Structures are given as C-alpha cells and as structure tokens.
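In what follows, a structure is listed as structure tokens, so that the remarks can point back to it.
With one protein chain held back, the other chains of the complex are shown just where they sit.
Letters A, B and C mark the chains as written, and numbering starts fresh at 1 in each.
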Amino acid sequence: MPKIKKILIANRGEIAVRIHRSAKEMGIQTVAIFSDIDRTSPHVLLCDEAYPLNGVLSSETYLNIDKIISIAHKAKVDAIHPGYGFLSEKEFFAKSVTDAGMIFIGPKSETIEILGSKTTARDLLSKKNIPIVPGTTNPIDSLEEATKVAAEIGFPILIKASGGGGGKGMRRVDSSAELPNAIERARNEASKAFSDDRVYIEKYIVNPKHIEIQILADSKGNVIHLGERECSIQRRHQKVVEECPSTALTPELRSKMGQTAVDIAKAAGYINAGTIEFLLDANKNFYFLEVNTRVQVEHPITEMVYGIDIIKEQIRIAEGKSLSFTQNDVKINGHAIESRIYAEEYDNNFLPSTGTITHYQPSEGLGVRNDSGIRVGSEITMYYDPMIAKLITHGRTRDEAIEKMKRALREYKINGVKTTIPFCEMVLFHPEFINGNYDINFVAKHYLVPDAKINAQESIAIVTSFVSQKNTLPKLSDDKTLTVINSKWKNQLRNE
Amino acid sequence: MPKIKKILIANRGEIAVRIHRSAKEMGIQTVAIFSDIDRTSPHVLLCDEAYPLNGVLSSETYLNIDKIISIAHKAKVDAIHPGYGFLSEKEFFAKSVTDAGMIFIGPKSETIEILGSKTTARDLLSKKNIPIVPGTTNPIDSLEEATKVAAEIGFPILIKASGGGGGKGMRRVDSSAELPNAIERARNEASKAFSDDRVYIEKYIVNPKHIEIQILADSKGNVIHLGERECSIQRRHQKVVEECPSTALTPELRSKMGQTAVDIAKAAGYINAGTIEFLLDANKNFYFLEVNTRVQVEHPITEMVYGIDIIKEQIRIAEGKSLSFTQNDVKINGHAIESRIYAEEYDNNFLPSTGTITHYQPSEGLGVRNDSGIRVGSEITMYYDPMIAKLITHGRTRDEAIEKMKRALREYKINGVKTTIPFCEMVLFHPEFINGNYDINFVAKHYLVPDAKINAQESIAIVTSFVSQKNTLPKLSDDKTLTVINSKWKNQLRNE
Amino acid sequence: MNRTTINIAEYSFEYDESRGIITNSYGKNVSADVEKISNCEFSVLVDGKSFHIFFSTTQNSPNATVNNFIFEIQKETFRDKLNKKLHKESVNNNSITLRAPMPGLVTKILLLEGTAVNAGDGVLIIEAMKMENEIKSLHSGTIKKIFVQEKQTVEKNDQLFTIE
Partner (left out) sequence: MNRTTINIAEYSFEYDESRGIITNSYGKNVSADVEKISNCEFSVLVDGKSFHIFFSTTQNSPNATVNNFIFEIQKETFRDKLNKKLHKESVNNNSITLRAPMPGLVTKILLLEGTAVNAGDGVLIIEAMKMENEIKSLHSGTIKKIFVQEKQTVEKNDQLFTIE
C-alpha cells in the first residue's frame, strides 16, 4: 500500500490552503504551484515548497498540464490533488498524472469521462433504474417530435439549448398550445447566444430544491454516504449559501437518496470522494442531475456535521486504504451553514469587484470556520474565480447555526472589494430561509438589493472619520462644541 | 423570568471578545469598557457600544467598580459579565452589581466569598467528606506541632508560606530528620518574600496531575458536570497547554470526580458555571484544591468536546432558566487541546515580551479555533496579562487533535513580540506529552529551550530578505551568479 | 471659501475647515470620538455606539464601508453646488454613454453601431473572473458609437457605447 509522503496541490486560493492543512496533519509534505499573480498568495506562503508556473492566464498556468507534471517530477511528489475547478474534472489530466507514475487523488480517468458527459451518464444510470429528470438527451428535430415527447413526460416542460447553459435559450412551456412559439423563440435565442440553434426537452421541475449527497468510496468496493447538503440559494446558477442537513429531508428520505447515491457510485465503479446532485420537488420526488467527480466547494458543512475530514479521506482512499467507518458509524451532529464570500458587487447584479485587499479580519470563535485564500495585500484580479473565502458555522441546532452565521457575517471585516456578505445577511434574515421552505428560485423571487439604509449615527461616524482621514483633524481648542477627539493614550505617545 | 437584553462586559482582551460573540448569537446587545491603551482593541471595535474608563492602570480602569457601575447605568444594561481575572472573583463586585439593580453573571456574592477563602472552603467541604489534601489550614506555631502533623499525614510533606504563593517559602520534606532545618529555611524565605514568616503544612502529592471539573448549576438546584480538563502543563504555576478529556481518567473515575464536583457545588449552593480543581496522584487518588467561581481561561476545550457553549449557559442561568439538558444528555465527542499564546520570551525564562503587533494571521481550518484579543497594531504593554490568544484544536481522536495542534501552531503567524508558540510546539512533540503520562512537573523535568537550530536554507532566506529590506536589492544585471529575484508580476506592475 | 459639503446616502454635512466644525443638515454640530487605526481604518464612537469604518480609494469615488455595506461619499464645495444649480437645465440629456462596470475582456459585441435598441437589450459581453457579463442598454434609442472592439481589455469606467 503506497504511503503518500508529498503532494502537489494543482490549484490556488482557499482550496489549495484547505488541502495543505489536511495533508500537513497527516505528516505529508506539500508543494504549491503559482501564477505570477499568486507569488505571495497564502497557499504559496503556507506550503513547504512552491514553484512558479510563469504566466497569468489560467491556460498558461493552472490549466497547463505539461508545466504541472514537470514541476511534480522536479519536486519528486508521490501524488497530485486537483482541488475543484481547473483540471479537477478533466479525465485527461487524471490520466497524465497516472501515466507520469504518480497518484491522482480522485476517481479513475475512465470514471470521470463517463460521468462527465450528460449523455453517457444518463445512459449508464437509466439502466440502473436511477430517477433522472425525464426528457431527451439528444436535440429534437421537429415540432412533431417535441409534441410527442412533451405528451409523454407531461407539462410543464423546459426547452434547453444544446449549445450551452446560463439560462440562454431556456423556455418554460405549460401547454401544448404554447409549444410551437416557445420552440421558435428558444431556437432564436440559442442561435444568437451559442451560434447553435439545437434544443432539447426536459420535464420542468416546479420549485425544486437542489439537494446533493456526499459519497466516499474506497478501492475495496466500500461505498458510504455522508448525507445531504442543500444548495438551493443560487445566483447565476452558482451556489452562495448552503446548509447541512436540509430541512426537507426526513431520515427515511435521507436514507433513500443516500442509497441512490451509493448505487450510482457503485454503477460507475466510483473510487474516492464525490457528490451526486439531485433536484427534489415539492412532492419529495428526486431526480438525478449530475455527478461532481471531485471535492465540492461546500464540502466543509458536511465535515462540520459528520465530524469527518473529507480531504483526509480522499488521501487515504488514494493510498489504497479501506474506509475506517461504515454507514452505521456516521451520525448527524448539529447543523452547519456555509456562506460563500465572493468579490462581487452585492448591489449591482453580482458583477465582479476587483481591487487590493487593504484590510482582512475574518470572524472567529466557537463553531465558526473560515476557509480563505486571501490576505492583506492580495490583488483580486479578473483572471480567476471571484470566490475569496467561505464562512462556515456549526451549531447544536439549525437556529443556533443561523444565529452564529448572522454574528459571523457581521463580524467579518474586509476592505478593498465589495463582497456578497450583505447578500448572505439578507438570506440569513429572510423568513423563507428561516422557515426552510425556500427553493432554487429564492433569489429570483426574494432578492432585493440589501437594505443599506444608513442611520444618523453611522453617517456621523463616516463623516467624522472621513474628515480625519484627510489629515484635516479639527483643532480641539478652536471650538468647544466640536468633539472630534483623539484618545488620551495616543496623545500621550505623540508627546513623548 | 428576566430576559437579558444588554450586557456590560467588565473585562478586556480575548475573554471580552469571547463573551461578546455568545451574547450576539443570543440577540443581546453588548457594551465594552476600555482603558486608554484599549481604545481600538478588538473588544471595543466589536461590541455595540464602548465607553472609556480613562486611565491605564488596572486599579483605575478594569478594577474600578465605581466607574464600571456608573457606565452600566449610563448604558442601561441589564447584566454584567465579569469574565475571568480582574473583578470576577471579588464577592464585593458581585454585590455592587446586584445592589445597583443589575444581574451579575456568576455565582452569588456569598458563594464567591465562602469558596474564595481556603480556610472557609476547607471547613465547608471537610464536613461533606470531600477529599482534601491533608494538612493544616492555620499556621503552625512550633517544631513540635509540625512534627506531630507530619507524623499524622505521613511524609513527604510540603511546607508552604501563609503569606503568599509563587513557590516562595515552599519546601518539600521527606523525613522528620529534615524537618527542623526545612522549617527554618522556609520561614526565612517567606519572611523575605512576604514579610511574614508564618508557614503551614500540607501532604506533598508526588507527581500529581492537575485535573479540574467543569460544572453548570442553575437556580432550580440542577447541577451537572461537563467532565474534566487536564491542565498539568504549567510554567510559573500557570497553565499553558490543556486537554480534554484527560488520558488518566477512566469513565468510572470521570463519573466519580464529576459527582464529587457536583456535590461540592451543591454543598456551596452554587449557581452558574464553575470549575472545581483537583490534584490526581499516580494511584488515582484525587484531592480538592479550590473552586474557581467564574469562567475558566481553558473553558473552550470543554465546549469543543461537549458541544455546549459555556458562556451562553452562564447567561441563561443568570436569566433564571433551567438547564436544558441532564447529565445523561452530555457526551464526550472527540478530543480537544488548547495552547495559550502568551507574549513571553520562550527562550528566556518566560519573561514578558512587549511591543507592537506588526503582523497577525492566526491559524484557521477544520477543528481549529482561535480566541484572540489582539489585531495588527495592538500594543502589548506591561500593564496587563501577557496572554494574547488561545489556540484550540478539536479532533475525532487525541492523535488527531495533537496533529492538528502541531499544524496550527506552525501556521500561526505573529510578529512584533516573542510568544510561547515554540514552547507549545516543544510540548506537543514531547514523547511524555504524547503518551499522556505527564504531570505538573513536566516543565521542570522536561523543558529545554526549544531547539531553534536553523538550517542553511532558512539562513539564506533570512539573509536575502534582510538585504532586500535595507532597500539595497542587488541588481540582476550586474552579476549572473546572484539570484535575489523579484517576481515578474510585480516588475510588470512597476513598469506600468 | 473652505467649506465642504459631504453627502452620504440621505445625510448631508458641512465641514468648515478653518474652524474645524462639522455641522449636519439640521444645523447641529456633530459629535464623535475618532481614532485612526491605519490609513484606511477608523474606530468611531458616537454617543457610545461603536463603529468600525474603512475607506477605500480603489473605486472611482471615495467609499466608506460599515458592516460590509459600502457607501459612496460625495464631496462638493459651495462653488460646485452653486455651479450645479445654475447649469442644471443645460445638461445634455439626449445622449447617454455606458461605461464598463468592471475591468475585463470584451468577448463579443452583439449589436452594430446604428442599430436601434430597447432598454434591456444586450449590447456587448465582458468576461471577467470566468464569468460572462452581458452589458445591457438601460435606455431605448439608437447605438451612436461603440468605443471598444472584441478581444479588447477594458478598465472599470472605460466608455463602452453611446445611445442617443
């Protein structure tokens, strides 16, 4: 059984730091790689070794397999951890790593390939009686075919563009009368957006929740699940606030969805950590969406609730070790919530916000975890993903986790970019989030630009400090009514 | 039942921040008080309100009851939390608070008074058959009396000064032949140190562990314990590294010591959170030492293992609420360790280290908690306690908590003062700590100044950056063999 | 005249530099205990209430951050104020120029100069941080001029196009 002694972390930002931490706790040496922008990023400062990728664009750095493998050889690592994003779900990267004689910390290349394509994944799973959103995987050729498919699966349906996502070329259709016009409009939009007018049909799931199951599978055929995460709070189809467990799952449903996820992993010959994403409708029917064949951004909430370090399990599995616990050993303990902190304009349609971090003091304390990839002085550029940190809280109950998150969001201090913190605060205070009945339309239905109404005292605080900043501190002696004051202690120091 | 809406935190540093956090999570407003030095300390920045104490010395600030009560009235608070240290164990402070019509978050004034005196505490408990270190509470008058007492309790014995502690006037005596000379020397030392030559005799417990039990007692008479903390790693009789649970306790012994602690609390009519300290000898006999009638510095390790927020429980108890769990509800979950970070010269007999914090980046990640009272720019002065932060790790097993602590200590970055971090690292790597058999003589027996042996690469790193710091960065073009390099990215920015 | 008007949200203050007095719009002198922590960081106590204020100059106008909300600070001298009042009516409202809301790469120009647009129509796409951002016209009219080309990088507030 190969004991991993040194890992190259083929990523940047918070996940590179996250992987480093678990590796160090296992006595493993860590190797960072960095683009020119990341020369002094936390993952470079923390890892035992760090090597330059020379360049800025993702294509010439974190996506450049040749450079990464070459550094891995030079640093004599045993294994490569891909993190999430970048090369993590590229089957050819997994293959390059194993071809180079190193361990890829993730599923086998073939597994990634099969599950990476919606068509092959659906084909595989439909044979195993896994519930999938009903619809066509191939483009529809005619209105007749569309009418037939729609009749089979039942309205409402969703027309989706084959050429790409992001809501473009997407149309909800509630009756057969609407169908011809909807298809035409969808094709036009798709054509404009992707230069590809092909569309396909799926059943429209009304107000679904996004529920995903974390699984762990070792190379001996043992597969277990670590319950669910609910990730319905999304903007631009990207998750922002997640929680574990979901308010929608009874122990029976958890067990049923968990078993389905385990069945999917077994059907795919899955090894390592993975996430099976489902849509759950209001009637508690669930439909397979896709498999994420790598560690998930929101994995920390599962770790907090189940007390299991998923990165350590990934490494142990990659070493060929058996899982050290069974399904019966894993138990829910309390409740966890994650708020993703993106450098985005919370008050301007979530546009990216770039700049230099001039102050950074994340929240701390009992049940608060901050997984971050920045520090004071970090440049937030347009080159990489705008997620700069993840704030996670854990409480004995959901209420406590919510109150803790409210406290932690308020305590979080960051200056230099706008962030999604005010958005997350809005979510945490929203009755629909608090009662747990929210679904993936939460942002569309409920999002108002967070109320930045300022009070008189706050405005006084800003103005007086703004005036001080300009080095035009009013003189105390001039006017008794003016009370912009320096504290005695500082005055004392100045007089020395 | 009074619902507390606003609390004044009569303390500073990490414990003030700690109390603020739990209060906020309960929807309670927080009021900070500050000395001139603390005008911009974290507790002032975080609390909802902050009022000056005007002064620097403890006596004119955090120990000044009149000023504190006056601010409490002005800010219209319902309750005062004393934290630890300062006024927390002064029965007259508790009385002043209740006399002023506010809730004191802690035991009743009378309870503090009884348990605060070694004599009255021993008198109370000896009636209840609580095991106490055998010996005299009153000073011994003559050699005859000393000989008689020593014969009763058996050698070895310890002679202690009545006038004060800190190891002065303390002498271990192993036989009656040594007694006359030892008493004389102890009296001389005590006289010099405290201008008081009175001494008393206690049984000398050989190589004991310091074990303390956390208790919670509500006003309805419900008393439970949250197991033990082991705090045997001490220097100058102050704890530095603590763990929960202790390796020395079986479930039976935990239950027995826990029940004894509950009995003590009941005997004293104790209400609120408290800690009963014991010495545990190698034969698993335990002896009552004292009761700390306030939250303990090391309370976080109990919180991490038992999943209970002790500050929140203190507040709930003070509101008159019943404990929401019974002894059977509280269960051990994993293992926690705390390393106290003092501003002290780890390589020079733990002398205080003062200065300005120029860099501060505490460790983060799964199972790591940092309770801190400083930030970049904080002045560490000689006026207050040198403890600046507490680093706590929690793992599924003791091994994992240890590995996590090693990782977290290494990740901790602080500049401007020397700290006890290298000392804590030495402890965590020591076989005697790892095997769990250590006792309160650990530091005396095992402490070597941490090995700061530097390697060639570290020395190159220091020298090259030191030269860079002096703004005398070598020019690349001058000499090809020289390779003090700036990264391309920064050069690029400079050329713009 | 060295008096400055400072506006934050609905609040307005006047700062008399020579006398060192800050007055709010109701004519009351403003009172606070200000302590500078660093160039961009302040602690301010207003009637005991504690505020931790940050300033940022990376955006186009000075910003203050309080509790993670960001407020723009508008400064104007008395002369500015007068000028604004006098010239208010003569400002040309017929042509509106849209500027880049963030730095990025122009990946696609969707409409040509001279095209008629409705409010909400996408005009071009800027890619930043792996995301495509469709820049929409906020007004109906005709695209008079497009200032950028595909594959061009733009800085925040660079002119993108004018609608007339």
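Everything below uses one rule, namely that a contact is a pair of C-beta atoms (placed from the backbone, for glycine too) under 8 Å apart; a residue touches a chain by one contact, two chains touch by 3 or more.
A quick note: this is a predicted structure, and the numbers were derived from the prediction, not measured.
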| item | value |
| --- | --- |
| Contact list for the unshown chain, restricted to visible chains | A, B |
| Residue of A:51, A:270 or A:306 touching the missing chain in the full complex | A:51 |
| Contact footprint on chain B, counting only the chain that is left out | 166, 192, 236, 343, 345, 347-348, 351-356, 358-359, 382-386, 409-410, 412-419, 421-422, 425, 450, 452-454, 456-469, 472-475, 478-479, 481-487, 490 |
| Where the missing chain touches chain A, by residue | 31-32, 39-40, 44-51, 74-75, 376-377 |
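To be clear about the criterion, only the chains that are shown with their structure count from here on.
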| item | value |
| --- | --- |
| Distance-maximising chain from chain C - centres being C-alpha averages | B |
| Chain centre separation (chain A, chain B; CA means) in Å | 38 |
| Sequence positions of chain A contacting 2 or more other chains | 410, 487, 490 |
| Touching two or more other chains - residues of chain C | 35, 38, 49, 52 |
